[in-house]
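Have a look at this one.
Now for chain A:
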Amino acid sequence: EAHETYRIGITQNNVGVDSYQTTYESAFIAAAEANPNVEAVVLDAGGDVARQIAQVEDLIQQEVDAIIIWPTNGEAVIPAVRKAFQEDIPVIVTNSNIAEAGFDFVASFSGPDNITQGSRSAEIMCERFTDLGIQDEARVVQISGQPGYTTAIERAQGFEERLPEVCPNVELVETQPGDWNREKSQQVMEAFLVKYDDIDGVYAGDDNMGVGALNAAVAAGREDGITFVGATNFSVGYEAMEAGTYWGSIYQSPVDDAEAALQTAIDVLNGEDVPFLNYFDTPKITQDNMDEFSKPVF
Partner candidate 1 sequence: MTEQKPVLRLEGIVKTFPGVRALDGVDFDVRPGEVHALMGENGAGKSTLMKVLAGMHQPNEGRILIDDKPVVMTNPIAAKENGVILIHQELSLAEEMTVAENVFLGELPRKRFGLVDWKTLDDRVGTILKQLNCDFGPRTRIGSLSIAKKQMCEIARALTHSAKVVVFDEPTASLTDSEKVVLFDIIKDLQKDGVGIIYISHRMEETFKITDRISVLRDGAYRGTLNTAETTEDEVTHLMIGRTLDTSNGTNVSNRGEVKLSVRNLSCGNLFHDISFDVHAGEIVGFYGLVGAGRTEIAETLFGLRRHSHGQIMLDGKEVTINSPVEAIANGISLVPESRKEQGLVLGMNCRDNMTLPQISDLTQGPFVSGGAEVDIYKDYQKRLEIKAPSWRSIVGNLSGGNQQKIVIGKWLSMKPKVLIVDEPTRGIDVGSKSEIHNLLRELAGQGYAIIVISSEMPEVLRVSDRIVAMYSGRIMRTFSAAEVTEDSLIHAISGLGGTDAAA
Partner candidate 2 sequence: MSNETTKDLIKSGAIWGFIVLELIFFSVAGAYLSLSDNAFMDLDNMLLLLKQSAPIGIIAVGMTIIMINGNIDLSVGATYALAAIVLLDSMTWPIFAGLGNWVIPVAWILALLTGVVLGAINGIIVWKTGVDAFIVTLASMLGYRGLVFMMNGEQPTSHLNWTLVDFAEAQFLGLHTATWFLLAVTIILWFVMTRTVHGRNAHAIGDNREAAVNAGIRVGPHIVINFMIIGFLAALSAVVFYSESGSVNPNDGMLYELWAITAVVLGGTKLAGGYGSIIGTFGGVIAIQLLRKGLGHIGADTETVNLVIGLILIAVLFLDRQLNLKGEEELRV
């Protein structure tokens, strides 16, 4: 046992971008401080691949014991990760995975399964339509996350693959990106509302955007006819569900996310054998079952 304390470095995707990632950061720091034999170096790539790669190089140069990475790009970081691997520094990927080609160089992945999240949102949407009895004519629009983010891509993919399986007659009429941004998504929805007289469902890549779309519908007085489903249940989404205007989402806690990542790293350093893919569960949450969940802290 070389050290009594582990030095663990993390480079995060883009802390400022939304409260999920910020909460993740503070949760991670908290968890690290709570643990007497962990010292953490917390870095933010600000969404820039080049900066993230530089940060991995720096962490290697600082000779940390393990590196946790929330990839800005699932492929681009692979060579950097390989460098760490060659220096015998174990790498743990968090929140959204890196590409197959890099699997040889990482010890483990910990985070949500974003494809599954997408398909679950599709199921929520479909079940709701069936209850309303419109599963055969319903028309859906999608507002996806920031173009290029793995998370955004995987959720859209999961949703688009699953929806036709469960609700073959529901039509996905259009998809536009909302950039994880509430205001942007509100503008997109405004245009949708003008363009389509008949919208029965909105799927948003996360609740920030979902609520943005909801606001647009409310402003146009058309929220009643529409089922809103999101992902990453933010507190705004939770409140909107309480208020009865927002139907459902996926419950994903950045705190679980962060703690899982740190724990995985520690386990790896302790030489325990950890599963290569350890997803933490992200259940469906709707107006029906929301009382089983506490209100998100972010």
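As a selection rule, all candidates are chains of the complex that A comes from, given by their letters.
Just so we're on the same page, a residue touches a chain if its C-beta (ideal position, glycine included) is under 8 Å from a C-beta of that chain, and two chains touch if they have at least 3 such contacts; residues count from 1.
Predicted model only: the values in this text are computed from it and were never measured.
Q: My understanding is that every option belongs to the complex but just one is in contact with chain A. Which one, out of 1 or 2?
A: 2
Q: So in the complex, the part of chain A that touches candidate 2 is made up of which residues?
A: Per the stated touch rule, the residues are 7, 15-16, 22, 25, 29, 39, 41-44, 47-51, 53-55, 57-58, 61-64, 72-80, 83, 99, 101, 144, 146-149, 152-153, 177.
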